[in-house]
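This report refers to the structure that appears directly beneath it.
With one protein chain withheld, the remaining protein chains of the complex are depicted in position.
Think of it as A and B in the order they're written, each chain with its own count starting at 1.
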Amino acid sequence: GGGSGAGDGSVTIKLAIPTGPDAPIGQAAKFWAETLEKESGGRVRVDIFDSGSLVPGTETLKATRDGRVGLGIVPNAYHPEELAALSVVATPYVTQKTVVDIAALNELAVSNKTLKAEFEELGVKPLFFVGNGGAAAVTKAPITSLADFKGKRFRALATTDTMVKPLGATGSFVEFADVYESIQRGVIDGAFPMDMGSAASASLNEVAPYLTVTGQGTYTVSVGIVAQRTYDSYPAAVKDAIERTNQAYNAWVPTAFAEYEAKVCDKLRAAGAHVSVLPGDQSKEWQDKTEAKLNELLLAAAAKGRIAADDFKALQDDYRKLALKYESTTKYEDGLTACATRAN
Amino acid sequence: MRTDTERLGADPHGSAPTEVPDPASTPGGTVLDRLETVTETVARFAAYLGGVGIACLVLATVTDVARRAAGMTSINGLVDLTEVALVFVVYFGFAQAEVDKTHIRTSFLTERLPDRVRRVVLAAVWALAFAFLLWAVVRTGQSAADSFHAGESRASQSGVPVWPARVMVSLGLLGLALQSLMNVIAAVRGRRSGGDR
Partner (left out) sequence: MSAGVIVICAVAVLLLLIVVEVPVGLALAVSGIFGSVLLEGWPVASDVLSTTPYYASARYALFVIPMFVLLGALVANAGIGAQIFTAVNKVVGRVPGGLPATTVLATAAFSGISGSSAADVAAFGRISVQEMTRKGYSPNYAAAVVAAAGAFAALIPPSIVLVVFAITADISVGSMILAGVLPGLFSAAVLAGYVVARTIWSRRGSPAEAHDSPVDLTRDAPEDAEFARYQQSRRGSLIGALYAVLLFAIVIGGIQTGLFTSTEAGAVGAFAALLLTLVVKRPKHLTRWAVVARSLKETSSITSMVFLLLVGAAIFNYFLISARVPSDVAAWVAGLDLPAHIVLLLILLLLLPLGTVLDGLSMVLVVTPIVVPIVNELGFDPIWYGILLIKMTEIALITPPVGINVFVIAGIMKATKVEQIFRSVFPFVLLDLAVTAVLFAFPSIITWLPSIATPAG
């Protein structure tokens, strides 16, 4: 199966990820795999299957649950209902920092009953979280005010319609692989929300050189999961190695992600991209127009995922509190904002 | 490799398809003949439904393009709907594509075999295919049930449910399984089923 034993206590784990090796998920998978192989003293071998080559990204949750995949890294956005509680990170205007999300989720996965129950009902054990960074609008033309959104067509994710409709813009779905071409040919005017790393990985700056930090903050997260029964079948030594690997990973993430974002920023700037921040009053105006609606949307998804409204609101409150706590303690600086404020 | 040339538009004059007399319509038609007529009628009807689905998808997409060109908004959730509808279109045609032998295959070896040997080989192979497809019908059916209970929907704001498409997958495979069974029967009876009759 996904984690197959050879009788001598050695284990091979198939790790499936939806992105290429250079995206944050790919980097996280590589670090995690190499660390576990080292921590287990060579008893565990981890084979990484990237870009959805083994199972498509949208299928990875199911494949991990049933054992085709030993460890899957799954974005919450692929499963708005099944991962409705995890989608608490999509709560807008909380934090710009992926690293804060990760710290908060590590704690919530243990302390919050709703998030805990979600993973338990799926029969999976969350091991670690991977973030993408804060939301930016990636566009052909510069955006300096909300008025610049009017009439634009965006490549949409789940919440795009709700966010851009009040600004007179529209969203339509385009496969990630086709975003570049669709912008180039004028089928869409840009993509929103989009993180810096994804934009750079698809070279979107060649056709849409303007990245604008819009202020909603982080909007998605991915979780590394293993089926609970697969995990239970591992020898104690392997479980211990996994624990140590997770600790090493969480210590590694803040600096590694900062370095990653700095590299992406260099690449974008060298290619002539313009990174800027939407002015504060504009961001505030947008928040007033959409925050309540976005939260309604999250609640509706939670309801579909059979989470009581009060439970989800309690989870949101916990998330906000923890985010606030880690905002003040982390040394990590949001790379997207840093990229915008660096002298052009 | 046999490919149904008539169906690929073989005739530039666009002449009428040649009607093959249906043995089941003759007074002496057996139960098996009647079974064949029924399965083929169902397959043909399903293929027409698939065709209607394709026509609807064409119209919906063209409408969407026109709306966008006119500066209006895209039809909400059309992409999700199209993906799910595509599954219906595809699996509606599965059985008919076996009836008219459109599914790509090669007979360069089997047609050189003595008739009896060929019939035995085909009966065995299609029996295997029938068993495999039945397994697939059961497993995809279970995944459709899981999808229904989990309330699985498209990962976007449209919330288009996925389970009807998963049910359709199972039904389409069932159609192909039944045609496999008909192929076994045809091989045992010493004639080819479907369009090659």
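Definition applied: a contact is a pair of C-beta atoms (placed from the backbone, for glycine too) under 8 Å apart; a residue touches a chain by one contact, two chains touch by 3 or more.
Because the structure is predicted, anything quoted here is derived from the model rather than measured.
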{"item": "Displayed chains contacting the withheld chain", "value": "A, B"}
{"item": "Option from B:35, B:75 or B:121 whose C-beta touches the chain left out", "value": "B:121"}
{"item": "Positions on chain A contacted by the hidden chain, ascending", "value": "1-2, 4, 14, 47, 49, 51, 53-56, 58-59, 62-63, 66-68, 140, 173-175, 177-178, 180-187, 207-208"}
{"item": "On chain B, residues whose C-beta touches the chain left out of the figure", "value": "1-5, 7-17, 44, 47-48, 50-55, 57-59, 61-62, 64-65, 69, 79, 82-84, 86-87, 89-94, 96-98, 100, 102-110, 121-122, 125, 128-129, 132-133, 135-136, 139-140, 142-143, 162, 165-166, 169, 172-173, 176"}
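Definition applied: only the chains that are shown with their structure count from here on.
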{"item": "Rounded Å distance between chain A and chain B, as computed from the means of their C-alpha atoms", "value": "39"}
{"item": "Complex contacts: residues of chain B adjacent to chain A", "value": "68, 71, 73-74, 76, 79-80, 150-153, 155-157, 159"}
{"item": "Complex contact set, residues of chain A against chain B", "value": "58, 77-82, 151, 153, 156-162, 170-173, 297, 304-306"}
